[in-house]
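These notes concern the structure reproduced below.
A single protein chain has been omitted from the complex, and every remaining protein chain is retained in its original position.
Per-chain numbering from 1; labels A and B assigned in written order.
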Amino acid sequence: MASAFETRRRNQLIIAAAVVAVMIALPLGVKDVYVQNILVLTVMYAALSQAWNILSGYCGQISLGHALYFGIGAYASTLLFVKFGIIPWFGMAAGGIFAAAIALLVGWPCFRLGGHYFTIATIVLAEIGLILFLNWSYAGEASGLQIPVSGDSWLTFTFLRSKLPYYYFALGLAAVVWLVTYFIEDSKWGYYWRAVRENTMAAQSLGVQVFRSKMAAAALSAFFTAIGGSFYAQFVSYIDPDSVMVFQFSLLMALPAVIGGIGTLWGPPLGAAILIPFTELTRSYMGGGGKGTDLIFYGAVIMIIALARPEGLLSLVTRTRHAPP
Amino acid sequence: MANAATIAQILMSGLLMGLIYALIAAGLSLIFGLMDVVNFAHGEFLMTAMYATFGLVVLLSLDPLVLSPIVAAIMFVVGAFCYRVIIVHAMRARTNVGMVQVFATFGLAIVIRGLAQFVFTPDYRSIPKSWLGGQTFSIFGVYMPAPQLAGALASLLAFGALWLLMKRTDFGKALEATREDAGAVGLVGIDRNRVFAMGWGLGAALVGLAGAILSIFYYIHPDVGGPFALIAYVTVALGGFGSVFGALAAGVIVGIVEAISATVLQPSMKAIGIYAVYLLVVFLRPRGLFGH
Partner (left out) sequence: MSALLETEALTVRFGGILANADISIGVNEGEILGLIGPNGAGKSTLFNLVAGTYRPTSGRIRFEGRDITRLPPAVRCKLGIARTFQVVKSFETMSVLENVVVGALVRLTSTRTAREEAYRVLDVTGLTRRAEANARDLTPPEKRRLEVARALATQPKLLLLDEVLTGLTPAEAQKGVELVRKIRELGVTVVMVEHVMEVVMPLVDRAIVLDLGRVLVQGAPQAIVRDPKVIQAYLGDRFHA
């Protein structure tokens, strides 16, 4: 009995290793910068969505304000680099820790809120962050910050000639967050988070410290989201509040997880793999001329998937894990 | 130092705009109270109403104020249609009901925005001439722009009519009953789906009324709905999910807080005042001011 479970777990790792191997090999033949760009964005969103999934999928606390942490990460590492010359590797770590601290700070009042009130609070907090950054002259206000890129360097994590190094870092990040989620699935935290998601009162009666659990999930989720933000800043070399801290972006971070399968291990990467190329391709082929046809198509597909497959597309690929006897 | 006249002006501006916010939020609150669905396309409904008004002005050369009931009626149909064709499927989800409706309505919002771009292009539009545009009334030195005043009055009328509808008509009682226990109403011969569709229609009609009046003094473009929708969500939550009249009180509070914040802080930071008030209120009352 126990070994059937262990076999399942081991298979997950084998599949993951296979997927990573394919992903490593995938771009080696790709010279087209446009395609490279799509690949980078796909793995980045896989990482971001997986991080979001920790708090909102496993722990069930639906946040639609994760752009706050993404923006904090982007600005933290960029400010440290541009103003103090600190290399982005340290900046990334600093941004992650700072974002986790903010998550704990706002979590303290917000986690006593239930359901929709909590979600609206997350939206509101991100909007406050957006307004503050738009009015903060040190950070460039609406004009944002530019990262100087003089050549290719792993030290300063900037690359001119090819997008591939960015791709491999983002792939590494996505793999790390996946691995973290993998370990969560068979850990005390993982069980407790899911219990909190399913039924808070029952969880409490079984000894789960609900508040503490939510805080832990929030901090972990914010940490990785912020690192994604720092990465993005380095990738595009220019950030401003309207690109890293807007509400739309919070929704986009959540969308792959929802499409793929919220609260599952493979949902976010699957959702990202399908959604991001689809988004970019619709925009390119149908978006020209501002006619809005790309939006109509894109929106319709999201609606159809959300309505036809509420459990996410992952359920098409795997049977539900525990089929009744 | 702010004197009495300035304070009175700020309060009046805030009150008028606040009543309009309340009207926009009313529809959202109604739909939520009825079936526990947060409509993420609410801003796009507002935008559609504004474009509809614009289109009708161009076609019929009638004043937006005159057109507002027609626009409300059009939006009623739009709302009911969206329920019948889209939302009814979201309600059938057995899992993830919360996220399904968020993203189904999010997808709808994108589609509507795309349609607006397709039909009207992304260019900013405006209604150049109207009875109320640019007119101002004043009482004791306090100025009330005519469009905002009309909006505020329309809001009060709408809430009054809503109250009468809920308390005095059979439909209102059916609405209330479905709100209380959607599962049980079938047993007494109430068609749940019909009530939901009417609820969506009514919610959309309310925001349609607001949109018609807003079009008098706001530029119309595909993204105009966004900021209003955000204020509407916060207003509904502040008033308490499920309380339509809580949305009225909350709307007024939001309008006044916004007006004060625009003066005390920079105008570009005025929204922070609203957000801070929301966070403060739910910290003390986790279900909003009047939530169940």
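Going forward, a residue touches a chain if its C-beta (ideal position, glycine included) is under 8 Å from a C-beta of that chain, and two chains touch if they have at least 3 such contacts.
Everything numeric here is computed off the predicted structure, so don't read it as measured data.
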item	value
Neighbouring shown chains of the undisplayed chain, as defined at the top	A
Residue, one of A:T7, A:S153, A:N199 or A:T318, that touches the chain absent here	A:N199
Which residue of A:S153, A:S187 or A:Q248 touches the chain not shown here	A:S187
Residue of A:T7, A:Q146 or A:Q209 in touch with the missing chain, whole complex considered	A:Q209
Contact footprint on chain A, counting only the chain that is left out	1-2, 5, 186-188, 191-192, 194-195, 198-199, 201-210, 263, 320-325
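Note that only the chains that are shown with their structure count from here on.
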item	value
Centre distance in Å when chain A and chain B are each reduced to the mean of their C-alpha atoms	32
Chain A contact footprint on chain B (complex, rising order)	32, 38, 86, 89-90, 93-100, 102-104, 106-118, 121-122, 222, 226, 230, 233-234, 237, 241, 266, 268-269, 271-272, 275-276, 278-279, 282-283, 286-288, 291
Of all residues in chain A, those that touch chain B in their complex	62, 64, 109, 112-117, 120-121, 123-125, 127-128, 131-132, 134-135, 247, 251, 255, 258-259, 262, 290-304, 306-308, 310-312
